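Sharing a structure with you now.
Of the protein chains in this complex, all but one are displayed in their positions.
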Amino acid sequence: MNLIILLAIAFGGALITYFLGKISQKIRDIFAVFISLALAVIAACFYNVSSREIYYTGFLDFPFVLRVNTFSWFFAVTIAVIGLFSIIFSLNYIRKRGNTDFYYSMMLLVIASMIGIVLSGDLVSFYIFWEIMSWSTFLLISYNRGPAISAGMKYIIMSVTGSVVMLVGIVSLYLHYDTLVYTELSGLLNNASSGYILFIIILFFIAFGVKNAIWPLHVWLPPAHSEAPSPFSSVLSGILIKIGTYGIILLIFVIIQINVFLNLGEGILSVRYIISIIGVITILIPTFIALLQDDAKRLLAWSTIAQAGYIILGIAYGTSESVAGGMFHFFNHAIFKSLLFMVVGAVEYRTNGVRDLNSLGGLIKKMPVTFIGGLIGICGLIGVPLTNGFVSKWLIYKTLILNNSPFLAFAALLGTWGTILYSYKLIHNMFLGQLPEKYEKIKKAPFSMQLPIVILSLAIIFFGIIPGLPLHVINSIESGFGMEPLTINIWGIASDTGTINMLNIFTAVLVIGIMVWLIFKVSKKSTVIGQYDNYAAGTTVPKDKYNYSVNFYDPLCRMISPYLKDFIDDFYMSLARSIKNTGNGIRRIYTGDVGHYVIYIILFLALLIFIQINWELW
Amino acid sequence: MVNPVLLIVIPLGLAFVVPFFGFISKKIEKFIPFVALFFNLIVSLRLFPRVLEQPVHVSIGGFVPPFGINLVAGPIGILFTVLIALVGFLVSIYAFDYIKEKDQEKYHILYLLLLTGATGVVLTGDIFNLFVFFEILCISSYSLVAYFGDKTSIESAVKYLIQGALGSCLILMGIGLLYGQFGTLNMADLAGNIKSVHSVSIFVPLVLFITGFGVEAAIFPLNAWLPDAHSSAPSSISAVLSGIAIEVGLYAMIRVVFTLFGASSILTFLMLLGVITLLIGELCAFCQENIKRMLAYSSIGQIGLMLFALSIASSYGITGGLFQLVSHTLGKSLLFLAAGYMIYRSGSMNISSFEGMGKRMPYTALAFTIGAFSIVGLPPFIGFPGKLMIVKAALFEQEMLYTVLIFFILLATVIEGAYYFRVVQALYFKEEKNTQNQKREIAPLSILIPIFILTGFIVVIGIYPKLITDVLVSSASELLNRADYIKSVMP
Amino acid sequence: MTFLSEYIYYIGAFGLIFIGLYIVLVKKNLIKVIIGLSIIDTGINLFLITIGYIRDGTAPVFSKPGLKANEMVDPVPQALVLTAIVIGVAILALAISLAVKLYKHHGTLNLRKINEQKW
Amino acid sequence: MRKLFVILLLLIIAGGITLSLKEIPFGIPKTKIGDHFINKGVEETGSVNIVTSVVVGYRGFDTLGEITVLFAATIGLGAVIGTFRKNSVNREVEAASLIVYTGCRFLFPVILLVGTYIFIHGHLTPGGGFQGGAIIASAFLLMYLGCSNKRIKENLSKTVEMIGGLTFIAVGIIGLAIGQDFLFNFLPKGEPAELLSAGIIPIVYIAIGLKVGSELAGIIDNLIQKS
Partner (left out) sequence: MVMNTILEIIIIILLAAIIGLFFLGLSRKIMARIHWRYGPPIAQPVIDIIKLFNQTSMSHGKLFNFGIIFSLSGSVVVLLFLPLGEMCPLSSSGGLLVILYCMLIAPLGLALSGGEAANPITSIGISRKFLLAFGYELPLLLILLTVMTHFNTISIVDIVNMQLQTGWSFQHLPLLLSGIAYILILPAILDLRPFELIQAPQEISSGPMIEYGGKFLALATIQHAFNVFISLSLFTNLFLGGAENPGYFFLKMLIVFIILLFVNAVTPRFRIEQAIKFLWRWPALLAFAGLIIVSVTG
């Protein structure tokens, strides 16, 4: 199979989908699913293939290179698979909405451009795909109208800011080294001055940081994730922001190379440490802000930022365990976060767009499969043992502790405990508690929604018990980067400094669980009662009156909320306002009085002459 | 043997005979610009390969320069003629249905004259002849701005005329001063005599030229006419004004600065001026509610960007600047055409009146979106290579000033993005308030064809910039190698 | 005095130009501004002619035999002026027609008051 | 304040221009191309009026541009003025007295004749297409002023104008067609100072005269009729 064919299918599929939709909705749906399935399958076929080809030279003499190795394969497959699931999820979700052709076509375009990003082997084509991804994402975020419009605006402005800055970096690299192909570029920076490397890192980091929603570049993410259509939110949160992670890995490990990166700066002021600290801030602040949210998707959005912080922390810390943890967490986060967005999306779909946590509740009886998906999803998010999130976080913590960075570890761990709070709030307020009467008639989610939910839930458990599979891939990526490989077996990691073996834990939990269940089973049977049949000190619980899921963590929220204003957002907004004010001020020079205009002309002339006569500048 | 002079003469002749066709049938008139510009397109494309090898020189009336007037069809000249012919051709198709007012005849004549004037400016090798053609361009654009004859358009035209006439006077003064000193009007001859601009006597004409052409090129602070004029002209004319007229002004300015004076010392100043123009244009555009005013201010910004790139005066810089020029010509024309039709249907120039247009006119809105993305510089559209080349050119200089300026430019790009994306969102993602005319309507073919062709160019060149970069590189070397130019004209 | 006699033509020409410029820059009335533009034009034409002038030169027309070539004034500026005049006329005509329309629309020719198009 | 400021600016510019005028002493001998034209003009173009040989011969292209400018102005003026035709009030014009009326009608052909003479002899005597055209236009102006009931036939004027323009271009293109340059003087130059000399120059000047005359008349017509 050829890489160009893969890209051609991806982009061609996106285009054709739009026109197919004009013919028949059904054909288009099938075609879209087929295309994304094909992408996933073809991408998977490149496992352990390592190839590289120049496919286009017509662009300003930059050779466009496509390459695949384990690193890009890993990302490409994740993208294709998550993309496939969200397309499937979309089938019902989007059906009754307007402009569906546009939706599918953009969705496929986003996926295609992401695959293009990870497969491209030089920075120019990387940038081109990057930008295509940016604007198609912008169009999709705005798709929901209403508040989505300002969300999309925020996103695209930040994204464009980031990418133009990156462009400077790319061009600067090109001018210094006369090539932008990774393979030729890598290692060339060994001899560069550390100031220059720092300059490059900062430039690229702004771009990747915006996409990856690193604090303080995160402000676009909460509105964008919460206002986008839910299937796209899962793509957005699951993989799209991880393209930023891909970029960071690319920058640190391929272009700059890890040994150069680790030697930048000294001690607490070293670049790796600073980025790690930024990662930790990215974990902590958004975690607590997520606690305060009442909108399910906004909560998940903040959570996404926080989880991205773990990834950055892991990658920037730079030991082979932490990098493995970071990359594994990328993979896990893609799974469980897209799952959670799908869960919220399913609820939203059935309740006609309600995602306010205070007005939902008790849906477990109505949507059991969705609930299980949500439960497993939050377990993964928290990192409960036997889910995939556990292993990746464990790797990060372990290496932080053992390398004497306890404060980073503390912040990361604290973030996890915050995660418990908000993720329980999410599941409790949606599915547990009392079922409001208006939701009595809700049906369970349709099959096209349940299918991805079920598969992704299974994947969480599967990779939680057998972390060795992805870790093996990650290990070979790392050895490709010239890092010390981990000792990995299929159940976990065995090393001198710390061992984890999911099989033992799994067996233990399973056996003990069965034992307890047996005890439970053999003891006297219990009768099942309804939700209003509650103990209420002698009276009955009045219907629809008590919904204690409102303001779930009120005491804590009252305590911390004054400190958690998103002042970065305020800062950007005031920046935007001041730019607008400046513009409004400046345009007053065009007074409308032509007398002024001619004076400008003569003034310009006189000024130039005056300067020349007096100072002879020119 | 194709002679570049035909590029000027044939459209001129056709412009003269438009009234005659008017006698036969009123319907034929509108096809005259179409035919003329089609002819120009063919001729200039046929000239292309020849010009790339070596500039074509034509002396009028058989008198060798500096005694007669000569035309220099170098790569840059032919590049411009192709652009003018192409955009003019497409806009003339657009005008089939767009211009429905009475006095169509006059519109078409003036339109043709405008483009002929522009062609003359880029081809001529004589400074006074350049001035004459420049006046043709200006006078027809004054009239065309006033074409609708309503309150705003007359007001804008008056303001435009006053400033433009002042600019012309300055140019003429400059010509007089130059002629007084060197006794010749041929640009190559003049250039051969001018060694440096340091002395006041040469500097003053230079500044007069810069100011005079700067008015037409809309460089800050000489650009106050532009937002008014571009926003109140008919959209087809706005497209040509924005896409061609100001670029031709910029061409004249750059030609004068580079070739005539070889004034490399003033380039840094022009560069700063470019950045200031860019920032001011974008900031003002950011605050506009009127779509055409917004586009007009955006044109100011783009001109600033081009000026910046051209003033870098390296091969990279000029190539980048010219690429940006091409991309702006195509993109901005497309934007004005698409916006024009939407304004025509919605009856208001307010951005909010565009809400829901994505549903009402899908193709036009799509074209507008692509044009907007291209202007902002998003791949895979034509704006991106231009931006890339400019950044490359600026960073290539390896100087702090350039790096700082490039960040300002990129800031401006972001601002530009902000207001364009706002319109795109209005097109697609805001519901129309008055729901009665939700009906979907397809624009007539004469509107769609030019829009589609422009869109096609934007995408194709965006993906395959090599299509034009070769020409641009040789254009850049033409501009940079002053000595070659002089030698080729005056052996 | 020699200075004046040497440069009186220049002073005249540029005097006109600057008077015109002053009018354009300062006056409010559109008609006056147009007149100013016209004066600038005239000044420039005068300037051009002055450049080509030779002391005691004759018109460059060999209308009768015996005229010496080296006593003739430079014909080029005259040709240029011919063109410039026509251009000036063209601008003037257009400006006046616009002024007429402007008056119809706004009821005034005061340029300070005609500022609907701004910002 | 504004005035002072403007004066200051103008002074600066004046200073600059004065400094640059130092290089252009007044009354200098002819310049390079001026010399060439005077010395070789008659020989090369056959026109004894060197200005004409410059205007139509050496710099004929300028002249083409120039008539185009005028053409553009005429059309533009028509377009600008004509847009409000409906609303314009038909002003009652008092008829001129008989003397004026007759005088005008008498002078009209004479003026036309003078104009024609001037542009036909453009290559021989001072004068030429523009001057002749302007005189012709003044004849029409006279008609408008004196005989308010007479109007130019618009179509006729248009046709004349068109023929003028086309002739110019056709002459130019013939030069191109015979394998020379545009506006090449392909006709025999004849004896200098004869009426039938200087090749294409008289033809071009006649064309210019017709065109300028009809254009200026058209401007007058437009301004009088439609405003």
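The chains carry the letters A, B, C and D, assigned in the order they are written, with residues numbered from 1 in each.
Everything that follows uses one rule, which is that contacts are C-beta pairs under 8 Å (C-beta built on N, C-alpha and C of every residue); 3 or more make two chains touch, one makes a residue touch a chain.
Since the structure is predicted, the reported quantities are computational estimates derived from the model, not experimental observations.
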Which displayed chains does the hidden chain touch?
A
Out of A:G58, A:G187 or A:P385, which is the one that touches the chain we can't see?
A:P385
Selected from A:I16, A:V260, A:L432 or A:I589 as touching the chain missing from the view
A:L432
Full-complex contact with the absent chain, from A:V260, A:V509, A:A576 or A:I589
A:V509
Chain not shown, touching residues in chain A
362, 364-365, 371, 375, 382-385, 390, 394, 397-398, 401-402, 404, 406-407, 409-410, 413-414, 417-418, 420-421, 424, 427-428, 431-435, 492, 497-502, 504-505, 508-509, 512-513, 515-517, 519-520, 523-529, 531, 533-537, 541, 546-549, 552-556, 558-559
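The working rule: only the chains that are shown with their structure count from here on.
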Furthest chain, CA centroid comparison against chain C
A
Which pair wins on C-beta contacts, A-C or C-D?
C-D
So, comparing each chain's Cα centre against the centre of all protein Cα atoms, which one is closest?
B
What whole-Å value do you get for the distance between chain C and chain D if each is reduced to the mean of its CA atoms?
16
Note: chain D sits from chain A at a C-alpha centroid distance in Å of 73
Numbers and ranges of chain D residues touching at least 2 other chains
2, 6, 9-10, 13, 16-17, 19, 21, 24, 30-31, 33-34, 37, 59, 62, 65-66, 69, 72-73, 76-77, 80, 83-84
Residues of chain B touching at least two other chains
128, 132, 135, 139, 142-143, 146, 149, 154, 157-159, 162, 166, 173, 179-180, 183, 185, 200, 203-204, 207, 227, 284, 287
Mind listing the chain D positions that touch chain B in their complex?
16-17, 19-24, 30-34, 36-37, 44, 57-62, 64-66, 68-69, 71-73, 75-80, 82-84, 155, 158-159, 161-162, 165-166, 169-170, 172-173, 175-176, 180-185
For the complex, which residues does chain A have touching chain C?
587-588, 590-595, 598-599, 602
Residue positions on chain C within touch of chain D in the complex are 6-7, 9-10, 14, 18, 21-22, 25-26, 50-55, 59-63, 69-70, 72-76, 78-80, 82-83, 85-87, 89-91, 93-94, 96-98, 100-101, 104
